[in-house]
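This report refers to the structure that appears directly beneath it.
Here the complex is missing a single protein chain, while all its other protein chains stay put.
So, chain A:
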Amino acid sequence: MKKCTDMLVKSVHEIALETVEMTLADAFITKEAAPGQFLHLLVDGHSLRRPISITDIDRNNETVTILFKKTGEGTRRLASLQPGSTVNAIGPAGNGFSYDSSIRTALLIGGGIGIPPLYCLGRELLQNGINVKAVLGFQTKQHVFYEEKFKMLGGTYVVTDDGSYGHKGFVTDGLDFAGHFDHYYSCGPIPMLRAVTNELTYRPGSISLEERLGCGIGACFACVIQTDNAGGYRKICSDGPVFAAGEVVL
(Lines give C-alpha, C1' and ligand atoms only; values in the text may rest on other atoms or scores of the structure.)
Protein backbone atom coordinates (compact mmCIF):
# COMPACT_ATOMS: atom_id res chain seq x y z
CA MET A 1 0.00 0.00 0.00
CA LYS A 2 1.10 3.54 -0.70
CA LYS A 3 -0.49 6.90 -0.20
CA CYS A 4 -0.07 10.54 -1.14
CA THR A 5 0.45 12.68 1.93
CA ASP A 6 2.28 15.66 3.42
CA MET A 7 5.38 14.60 5.39
CA LEU A 8 6.89 16.77 8.12
CA VAL A 9 10.52 17.79 7.61
CA LYS A 10 12.40 16.95 10.83
CA SER A 11 15.97 17.73 9.81
CA VAL A 12 18.08 18.74 6.80
CA HIS A 13 21.89 18.39 6.68
CA GLU A 14 24.46 18.67 3.92
CA ILE A 15 26.65 15.65 4.71
CA ALA A 16 28.98 15.69 1.70
CA LEU A 17 29.56 17.82 -1.39
CA GLU A 18 26.11 18.65 -2.83
CA THR A 19 24.69 15.70 -0.86
CA VAL A 20 21.76 16.29 1.49
CA GLU A 21 20.36 14.07 4.23
CA MET A 22 16.72 14.79 5.12
CA THR A 23 14.55 13.15 7.75
CA LEU A 24 10.79 13.10 7.20
CA ALA A 25 7.99 12.06 9.54
CA ASP A 26 4.82 10.18 8.65
CA ALA A 27 3.42 7.25 10.61
CA PHE A 28 1.87 5.39 7.67
CA ILE A 29 4.82 5.68 5.28
CA THR A 30 7.32 4.71 8.01
CA LYS A 31 5.25 1.66 8.92
CA GLU A 32 4.92 0.50 5.30
CA ALA A 33 8.39 1.37 3.97
CA ALA A 34 10.92 -1.31 3.02
CA PRO A 35 14.54 -1.03 1.85
CA GLY A 36 14.74 -0.23 -1.88
CA GLN A 37 11.45 1.65 -2.03
CA PHE A 38 11.30 5.36 -2.79
CA LEU A 39 9.35 8.52 -2.08
CA HIS A 40 7.99 10.50 -5.04
CA LEU A 41 8.34 14.06 -3.80
CA LEU A 42 6.53 17.18 -4.95
CA VAL A 43 8.66 20.32 -5.14
CA ASP A 44 6.94 23.72 -5.33
CA GLY A 45 7.01 25.21 -8.80
CA HIS A 46 7.79 21.91 -10.51
CA SER A 47 5.31 19.89 -12.55
CA LEU A 48 7.02 16.51 -12.12
CA ARG A 49 7.86 14.86 -8.81
CA ARG A 50 11.37 13.75 -7.76
CA PRO A 51 11.87 10.05 -6.94
CA ILE A 52 14.24 9.69 -3.96
CA SER A 53 15.27 6.37 -2.38
CA ILE A 54 14.68 5.66 1.27
CA THR A 55 18.01 5.54 3.14
CA ASP A 56 16.84 4.63 6.61
CA ILE A 57 13.62 3.74 8.44
CA ASP A 58 13.15 4.57 12.12
CA ARG A 59 9.94 2.84 13.17
CA ASN A 60 10.21 4.01 16.79
CA ASN A 61 10.28 7.68 15.86
CA GLU A 62 8.07 7.20 12.78
CA THR A 63 10.60 8.82 10.45
CA VAL A 64 12.32 7.89 7.23
CA THR A 65 15.61 9.36 6.04
CA ILE A 66 16.41 10.20 2.43
CA LEU A 67 19.68 11.24 0.80
CA PHE A 68 19.83 13.16 -2.45
CA LYS A 69 22.25 15.12 -4.54
CA LYS A 70 21.61 18.72 -5.51
CA THR A 71 21.77 18.25 -9.26
CA GLY A 72 19.27 20.83 -10.45
CA GLU A 73 16.80 23.48 -9.43
CA GLY A 74 14.26 20.99 -8.06
CA THR A 75 16.64 19.18 -5.72
CA ARG A 76 18.18 22.52 -4.64
CA ARG A 77 14.74 23.78 -3.70
CA LEU A 78 14.02 20.52 -1.88
CA ALA A 79 17.27 20.97 0.06
CA SER A 80 16.21 24.49 1.09
CA LEU A 81 13.18 23.21 3.05
CA GLN A 82 13.39 24.03 6.74
CA PRO A 83 12.56 21.70 9.65
CA GLY A 84 8.90 22.16 10.51
CA SER A 85 7.81 22.59 6.89
CA THR A 86 6.13 19.83 4.90
CA VAL A 87 6.76 18.06 1.63
CA ASN A 88 4.12 16.11 -0.27
CA ALA A 89 5.09 12.51 -1.00
CA ILE A 90 3.66 9.52 -2.80
CA GLY A 91 5.06 6.56 -0.93
CA PRO A 92 6.36 4.16 -0.14
CA ALA A 93 6.57 3.63 -3.92
CA GLY A 94 8.00 0.76 -5.95
CA ASN A 95 9.11 -2.69 -4.88
CA GLY A 96 12.11 -3.04 -2.60
CA PHE A 97 14.89 -5.61 -2.16
CA SER A 98 14.09 -9.19 -1.26
CA TYR A 99 16.22 -11.78 0.56
CA ASP A 100 15.79 -15.22 2.06
CA SER A 101 17.39 -17.51 4.59
CA SER A 102 19.67 -19.13 1.99
CA ILE A 103 21.79 -15.96 2.03
CA ARG A 104 24.45 -16.02 4.76
CA THR A 105 26.63 -13.21 3.44
CA ALA A 106 25.49 -10.32 1.24
CA LEU A 107 27.70 -7.93 -0.70
CA LEU A 108 26.45 -4.37 -1.14
CA ILE A 109 27.91 -2.54 -4.15
CA GLY A 110 26.99 1.12 -4.42
CA GLY A 111 28.04 4.02 -6.59
CA GLY A 112 27.51 7.67 -5.61
CA ILE A 113 23.91 8.57 -4.95
CA GLY A 114 23.03 4.90 -5.56
CA ILE A 115 24.52 4.06 -2.16
CA PRO A 116 21.68 5.30 0.12
CA PRO A 117 19.12 2.48 -0.41
CA LEU A 118 21.87 -0.07 0.31
CA TYR A 119 22.37 1.32 3.80
CA CYS A 120 18.73 0.72 4.66
CA LEU A 121 19.00 -2.78 3.21
CA GLY A 122 22.26 -3.53 5.03
CA ARG A 123 20.73 -2.68 8.40
CA GLU A 124 17.75 -4.91 7.76
CA LEU A 125 19.91 -7.81 6.51
CA LEU A 126 22.06 -7.63 9.62
CA GLN A 127 18.97 -7.62 11.85
CA ASN A 128 17.95 -10.82 10.09
CA GLY A 129 21.26 -12.52 10.76
CA ILE A 130 22.81 -12.00 7.34
CA ASN A 131 26.45 -10.87 7.22
CA VAL A 132 27.06 -7.70 5.24
CA LYS A 133 30.09 -6.40 3.32
CA ALA A 134 30.17 -3.29 1.18
CA VAL A 135 32.07 -1.80 -1.73
CA LEU A 136 31.30 1.90 -2.12
CA GLY A 137 32.39 4.17 -4.97
CA PHE A 138 32.46 7.97 -4.91
CA GLN A 139 33.68 10.63 -7.34
CA THR A 140 36.12 12.33 -4.96
CA LYS A 141 36.96 12.63 -1.26
CA GLN A 142 34.46 15.51 -0.94
CA HIS A 143 31.63 13.23 -2.08
CA VAL A 144 32.19 10.48 0.52
CA PHE A 145 29.32 9.87 2.95
CA TYR A 146 28.10 7.13 5.33
CA GLU A 147 31.48 5.32 5.38
CA GLU A 148 31.39 4.98 9.18
CA LYS A 149 27.78 3.83 9.10
CA PHE A 150 28.57 1.07 6.60
CA LYS A 151 31.62 0.03 8.65
CA MET A 152 29.26 -0.55 11.58
CA LEU A 153 27.43 -3.06 9.36
CA GLY A 154 30.51 -4.93 8.14
CA GLY A 155 33.73 -4.76 6.15
CA THR A 156 33.64 -1.76 3.84
CA TYR A 157 35.92 -0.95 0.90
CA VAL A 158 35.87 2.60 -0.45
CA VAL A 159 37.05 3.66 -3.89
CA THR A 160 37.12 7.10 -5.51
CA ASP A 161 37.34 7.89 -9.22
CA ASP A 162 40.35 10.14 -8.69
CA GLY A 163 42.00 8.31 -5.79
CA SER A 164 41.59 11.29 -3.46
CA TYR A 165 40.19 8.95 -0.80
CA GLY A 166 40.36 5.19 -0.24
CA HIS A 167 41.54 3.24 -3.27
CA LYS A 168 41.65 4.76 -6.73
CA GLY A 169 39.35 3.09 -9.21
CA PHE A 170 35.84 1.80 -9.75
CA VAL A 171 33.65 -0.41 -7.57
CA THR A 172 34.52 -3.35 -9.83
CA ASP A 173 38.13 -2.96 -8.63
CA GLY A 174 36.93 -3.62 -5.08
CA LEU A 175 35.12 -6.90 -5.80
CA ASP A 176 38.18 -9.08 -5.13
CA PHE A 177 38.39 -7.64 -1.65
CA ALA A 178 34.89 -8.88 -0.92
CA GLY A 179 35.81 -12.58 -0.78
CA HIS A 180 32.94 -15.02 -0.58
CA PHE A 181 29.32 -13.89 -0.63
CA ASP A 182 26.02 -15.56 -1.54
CA HIS A 183 24.11 -12.66 -3.10
CA TYR A 184 25.00 -9.15 -4.18
CA TYR A 185 22.86 -6.02 -4.12
CA SER A 186 23.89 -3.10 -6.31
CA CYS A 187 22.67 0.41 -7.00
CA GLY A 188 24.31 3.14 -9.04
CA PRO A 189 24.56 4.54 -12.55
CA ILE A 190 23.65 2.14 -15.39
CA PRO A 191 27.27 1.80 -16.71
CA MET A 192 28.35 0.75 -13.21
CA LEU A 193 25.51 -1.76 -12.91
CA ARG A 194 26.42 -3.15 -16.34
CA ALA A 195 30.06 -3.60 -15.28
CA VAL A 196 29.08 -5.17 -11.95
CA THR A 197 26.59 -7.64 -13.41
CA ASN A 198 29.03 -8.60 -16.20
CA GLU A 199 31.73 -9.27 -13.61
CA LEU A 200 29.58 -11.22 -11.15
CA THR A 201 27.74 -13.62 -13.46
CA TYR A 202 28.72 -16.49 -11.12
CA ARG A 203 26.55 -15.19 -8.24
CA PRO A 204 22.89 -14.20 -7.99
CA GLY A 205 22.31 -10.51 -7.56
CA SER A 206 19.75 -7.74 -7.35
CA ILE A 207 20.09 -4.30 -8.88
CA SER A 208 18.20 -1.06 -8.33
CA LEU A 209 17.74 1.35 -11.22
CA GLU A 210 17.35 5.10 -11.58
CA GLU A 211 15.32 6.76 -14.38
CA ARG A 212 13.31 9.89 -15.09
CA LEU A 213 9.78 9.13 -13.92
CA GLY A 214 6.45 10.59 -14.94
CA CYS A 215 3.62 9.49 -12.68
CA GLY A 216 5.82 7.27 -10.48
CA ILE A 217 3.04 4.70 -9.98
CA GLY A 218 3.04 2.72 -13.23
CA ALA A 219 0.38 4.53 -15.27
CA CYS A 220 2.31 6.61 -17.80
CA PHE A 221 4.94 4.25 -19.29
CA ALA A 222 7.70 6.88 -19.08
CA CYS A 223 10.23 4.69 -17.26
CA VAL A 224 10.14 1.33 -19.01
CA ILE A 225 13.22 -0.83 -19.54
CA GLN A 226 13.52 -3.73 -21.96
CA THR A 227 13.82 -7.33 -20.78
CA ASP A 228 14.69 -8.71 -24.23
CA ASN A 229 14.65 -7.67 -27.86
CA ALA A 230 11.16 -9.05 -28.44
CA GLY A 231 9.07 -6.34 -26.83
CA GLY A 232 9.33 -7.51 -23.23
CA TYR A 233 9.60 -4.73 -20.66
CA ARG A 234 9.30 -3.74 -17.01
CA LYS A 235 8.22 -0.42 -15.53
CA ILE A 236 11.02 0.85 -13.28
CA CYS A 237 8.70 2.78 -10.95
CA SER A 238 6.18 0.03 -10.22
CA ASP A 239 7.74 -3.32 -11.24
CA GLY A 240 11.10 -2.08 -9.87
CA PRO A 241 13.15 -0.14 -9.08
CA VAL A 242 14.76 -3.40 -7.85
CA PHE A 243 15.23 -6.20 -10.38
CA ALA A 244 17.09 -9.51 -10.41
CA ALA A 245 20.44 -9.20 -12.20
CA GLY A 246 19.78 -10.24 -15.80
CA GLU A 247 16.05 -9.55 -15.62
CA VAL A 248 16.38 -6.31 -17.60
CA VAL A 249 18.71 -5.26 -20.43
CA LEU A 250 21.17 -2.65 -19.14
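Quick note on the criterion: contacts are C-beta pairs under 8 Å (C-beta built on N, C-alpha and C of every residue); 3 or more make two chains touch, one makes a residue touch a chain; residues count from 1.
Criterion: contacts and distances are computed from a predicted model.
Asker: Hey, which one's the missing chain according to UniProt: "Ubiquinone/menaquinone biosynthesis C-methyltransferase UbiE", "Dihydroorotate dehydrogenase", "Energy-coupling factor transporter ATP-binding protein EcfA2" or "Spore germination protein"?
Answerer: UniProt lists the chain that is not shown as "Dihydroorotate dehydrogenase".
Asker: Which residue, A:Leu8, A:Ala25, A:Leu126 or A:Ala222, contacts the hidden chain when the whole complex is considered?
Answerer: A:Ala222
Asker: From the listed residues A:Glu18, A:Glu32, A:Glu62 or A:Glu211, report the one that touches the chain absent from this view.
Answerer: Selected residue, touching the omitted chain: A:Glu211.
Asker: For chain A, which residues lie in contact with the unshown chain of the complex?
Answerer: Touching the chain left out of view, chain A contributes residues 1-4, 42, 46-49, 74, 90, 211-226, 231, 233, 238.
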